[in-house]
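One protein chain omitted, others in place.
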Amino acid sequence: MNAAVLYALVGVGLYSLGLYALIVHAHLVRKILAINVMGSGVFLVLVALARRGGEAGTDAVPQAMVITGIVVAVSATALALILVVKLAAETGYATLSGNRQE
Amino acid sequence: MTPTDWIAALLLGMGGVFFLAGTLGLLRFPDVYTRLHALTKADNVGLGLIVLGLSVQADSWVVVGKMLLIWALVLLAGASVAQLIARSVLRRGIRLWRQ
Amino acid sequence: MQQLYLALAMFLLLNLGAGLWRVLRGPTAADRMLAAQLFGTTAVAVLLLLAQAFGEAALRDVALVFALLAPVTAVAFVRRLWPEQGNSRDTD
Amino acid sequence: MPAGSAVTGVSWGALLVLLPLTGAMVCFLWTRAARILGLSTVIAVCLAVAGLGWQLLQEGVYHHAAGGWGAPLGIELYADGLSLLMLIATAAVALAVSIYSTGYFKRARAIRFWPLWLILLAALNALFLSADIFNLYVTLELVGLAAAALTALGGGAAALRGAMRYLLASLLGSLSYLLGVALLYHSFGSVDIAMLAARMESSPTVWAALGLMSAGLIMKTALYPLHFWLPPAHSSAPAPVSAVLSGLVVKASFYLLLRLWLELFGSVSEGIDNMLGLLGSVAVLWGSVQALRQTRLKLLVAYSTVAQLGYLFLAFPLAASAMTAWNAAAYLVISHALAKAAMFLAAGNLMHFAGHDRIADLDRMVQRLPLTVFAFALAGVSIMGLPPSGGFIGKWLLLEAALTQGRWDLVAVVILGGLLAAGYVFKVLGSAFTQAAVPQRARRVPASMEWPALLLACAAIVLGLVTLPVFSLVTIGDAFGVDEVVP
Partner (left out) sequence: MLLQSGFDVALGLGLLWVAWQALNSSDLFKAIVFFIAFGLLMALAWVRMDAPDIALAEAAIGAGVTGALLLGALARLRASNAGETTMGQAGNGQRRFMASRRLLWIPLLLMAAGLGYAVLSLPGYTPGLSAQVAANLGASGVSNPVTAVLLNFRGYDTLLELVVLLLALLGMWSMAGPAPPPSAEAAAVLDGLSRFLTPLVLLVAAYLLWVGTRAPGGAFQAGSLLGAAGVLLILAGWRANVASTALSLRLVLTAGPGVFVAVAAFSLLMSGQMLKYPPAYAGILILIIEIAATLSIGLTLAGLFLGGRPRGERKSP
């Protein structure tokens, strides 16, 4: 097992940890963090596996894809955060189930 | 190893020691002010020593210049962030640690 | 020499791991933020070492970006989050 | 030079993406004219779809190498009969929804609606035209973010919560899809669907990719039990947005799933088709029962979408009689797109008129909004699957495939689903005919909001009468991988 496979496995681990947190946590900011961690895991797999043949060559295509992915991720994060902020201002809760118990 | 290598190794090693000292301070010091102190001073010195150590062996002056610029920026960031945080901590009335 | 760079980089990485303990323990938010600041400095050092070890000049640019942007998060913390917690009225 | 080269010489496919993008930016820049600019853009898109259709009929499938590089280095755009069918349905719904929105949105909201909506339209077109699985990821994200932003346009806690739920589900779906893309790329060294199809062979990695991509797309298509996000989002969005979400957006991910299945995974997967069929069956029955239980009109229509999406997945276990089953799926996709969009627009009219959507209190609507109720009823005919509607053809083909393969369980599901659908459609129509005298705060519904719903519903019916042209259209490019012609 070389470093590339190691990082790819770490990517799989991050994806799984993120999925776990996404399901388990109720607070929406935590869900957003979870999505981001999952995304990082996927990006890691995408780039790391290109190097599993050894240090031989770097494949620019997956690298460019990941840069695209990072920009998409930051856009999605920003949109999701403003949704949470608006939702909390409206309901007082930053959760999906949140029904204010007053 | 050549004499320059030895100098570089010495500087790098000392840099490492300062980083360690900063981390120890962060972990062991009793309150936020002292930890602030440990962190911003020791680490910046550590980084400076590492930059010097690397500069001794750098290929070109451009590289040295860039590394010194980076160091200066980190110094600036450290100083101003420490000041900002310390001030807001003080304003919030978190008391100083006394023996 | 490459071995030394790598060994030092590894040492700094472990150092960074120790600093994470402070993020874990707090107790104040400022402590956590400070520890994050330490990561920035350490990462810069690691990047400079790796740049020299592997002869990758681009890594110095990464270090430069980190050094430049190191204050941004901390400033966001001081300006946005920290005042909101306590006496937020006077800052509005 | 043959006649019509002026039409076939233009790269209509590329225009289908560039036109709405340009429109969106121009609407954003020149807000004062957003409405007229947006509407003209949509009309231009409809013309471009017509151009592409003409091109396909004349010259067969459409290929466009973006950047001029071609696969595997560059991105290929590709359109065959199946893509064209989706593009036509999109254009039809888009036109109706756009006309509807001119009446529905007041100025302040209209200037926010148009750029988002045109970006969504561009993303849908780009998705139907792409032959590159990474490019498809980008279009999926674009569709998801645009749809979430449009859902939130409704304002209020329900819409925000629906949008948030939808956004999270959508992001989870596209990330799973992307992980599958990563595994496929590293297995075969390409992201071009045709090249992948040529190199495809079964391996654990391909299985993992199949699972991840299918699960992600199923989540976005809201197949039971991953449908939880759909009813809150589709019922709380503004009416034209609901129409687009239920009519088109969920179909986009289904289309992609179908495409991947036909091109890549059909050959390496055993047994999963039956599981999809089972989930589809549960979705049909459970969704219909839920719809029947709702007291709010928009929620009822949204649960009906969950049920109708279930039908689409019944085609997978019947794939042995490929032509019939896939034609059924295609027919169901487009007839549901038209009918459900019509239903949501009609529901929007009822809500606009009465100020609420409590089914029990929507009395005497048939006298007050005859066109709208008629539109709802016509759309209901297609949803129930009564002849001569498009929905009827789709369900009939499903039944035919199920009967020839002796799948009596699926026959029962199709019939039972139809009966339940009749139940919830008549529940709405029934109260529309009542004469209870609850005083209502009535608002005039402009013609620009009534006619689009009716025309869409009519289109869903007419779809049942033009089967032969549709079937011959779908065979362009042989997307279903069979040469037989339907009898």
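Just so it is clear, A, B, C and D label the chains in written order, and each chain counts residues from 1 on its own.
One rule holds in what follows: a residue touches a chain if its C-beta (ideal position, glycine included) is under 8 Å from a C-beta of that chain, and two chains touch if they have at least 3 such contacts.
Since we're looking at a predicted model, the values are computed, not measured.
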Task: Shown chains that the omitted chain touches within the full complex - done: A, B, C, D
TODO: Write the list of subunit A residues that the hidden chain touches.
DONE: 1, 3-10, 12-21, 23-27, 29-30, 33-34, 36-37, 40, 43-45, 47-68, 70-72, 74-79, 81-86, 88-89, 92-95, 97, 101
Task: Residues from subunit C at the interface with the omitted partner, ascending - done: 3, 6-7, 9-10, 13-14, 16-17, 20, 23-24, 26, 29, 32-33, 35-36, 39-40, 43, 46-47, 50, 56-59, 61-62, 64-66, 68-73, 75-81, 83-85, 88, 90-92
Task: Residue numbers in subunit B that touch the chain omitted from display - done: 73, 76, 80, 83-84, 87
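Just so it is clear, only the chains that are shown with their structure count from here on.
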Open item on the list: Need the central chain here, defined by C-alpha centroid distance to the all-chain C-alpha centroid.
Closed with: A
Task: Between subunit B and subunit A, distance of the C-alpha-averaged centres to the nearest whole Å - done: 32
Task: Geometric centre distance via CA averages, subunit D-subunit C, whole Å - done: 47
- [ ] List the centre-to-centre spacing of subunit A and subunit C in whole Å, with centres computed as mean CA coordinates.
- [x] 21
Open item on the list: For this structure, enumerate the chain pairs that meet the touch criterion.
Closed with: A-D, B-C
Open item on the list: Give the list of subunit D residues in touch with subunit A in this complex.
Closed with: 134, 138, 141, 145, 148-149, 152, 156-157, 160-161, 163-165, 167-168, 171-172, 175, 178-179, 181-183, 185-186
Task: List of subunit C residues in touch with subunit B within their complex - done: 1, 4-5, 8, 11-12, 15, 18-19, 21-22, 28, 30-31, 33-35, 37-38, 40-42, 44-45, 48-49, 52, 57, 60, 63-64, 67-68, 70-71, 74-75, 77-78, 82-83, 85-86
Task: Touching residues on subunit A, where the partner in the complex is subunit D - done: 15, 19, 22, 28, 31, 35, 38-39, 41-42, 45-46, 49-50, 52, 61-62, 65, 68-69, 72, 75-76, 79-80, 83-84, 86-87, 90-91, 96
